[in-house]
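Notes to accompany the following structure.
Every protein chain but one is kept in place in this view of the complex.
Let's look at chain A:
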Amino acid sequence: MRRYVRIFREFFRACFVEELEYRSEFLGNLVSSFFGIGIAILTVNIFFYQTDQLGGWAYADVLVLLGVFNTLRGMIDFALRPNMPRLLEHVRRGTLDYILTKPVDSMFYVSFRHLVFWRLIDVLLGLGVIGYGLMVKRYIPSLFDVLIFLITIAASFVLIYSLWMMLMTTSFWVIRIDDLSFIFDSFFETARFPVGMYRGWMRVVLTYVLPAAVITNMPALSLLGKWNMATALIAVSLALVFLWLARRFWRFALRFYTSASS
């Protein structure tokens, strides 16, 4: 475990150097991050000129939800988005061979080798919006709220990682699909709003089949003090089950790769 922390630190350092190669990009991204969150807040405000409830959530609650969405997206863009599409390249160009000859867990390597650290700005902005939302609501979360929030958001991250990883692992078979990530993106976008906003079958699908809504709603509710232990536990166990599945699937795919590739 300590060894993997050290390797992760080394990945982080190498990526930091890589980012500094493109300093102008950094500024551009800073501006676009602020712009993005600004537009999102504006949209929420426009909604609330017409109504004072969105899927059963009040203005301040939706702000917290938006903050959670932004935080989670920042985390995804920091660690997952730079890596997941690359797997396809590794398989296609054969550089996966180098990864497989390294004495390091290959799933770990392909998952975290590339980090785009300036995306952590989105995490900070998201946390800022959460803080703002709580201020509007005049609610100070208890230590326990925060703890449940941290657990559920971590579970959400693991769940997203596992789903995406499984999706990308299929690239061992379907290497001709150019970018499987867009499937993931459209799925994640639905997590921006309260799940109560969706009606009928959409809501059923987004709650139980593709739990995009749950991924952001649960951490937001936790911070607002509306959590319950059962759902938190379900979230954590769901995340662990999917992580386990993703790992099994990766192993299975590798066995296929090493017995069939040329």
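Here is the rule we go by: a residue touches a chain if its C-beta (ideal position, glycine included) is under 8 Å from a C-beta of that chain, and two chains touch if they have at least 3 such contacts; residues count from 1.
Rule of thumb we're sticking to: contacts and distances are computed from a predicted model.
Student: Assuming one chain is omitted from the figure, identify its UniProt name from "Phosphonate metabolism protein PhnH", "Putative ABC transporter ATP-binding protein", "Cysteine desulfurase IscS" or "Phosphotransferase IIA-like nitrogen-regulatory protein PtsN".
Tutor: For the chain not displayed, UniProt's protein name is "Putative ABC transporter ATP-binding protein".
Student: Using the document's definition of touch, tell me which of A:100, A:147, A:166 or A:205 contacts the absent chain.
Tutor: Once the missing chain is taken into account, the touching residue is A:100.
Student: Mind pulling the chain A residues that touch the left-out chain?
Tutor: 3, 6-7, 9-11, 13-14, 17-18, 21-22, 93-95, 97-98, 100-104, 255, 258-262
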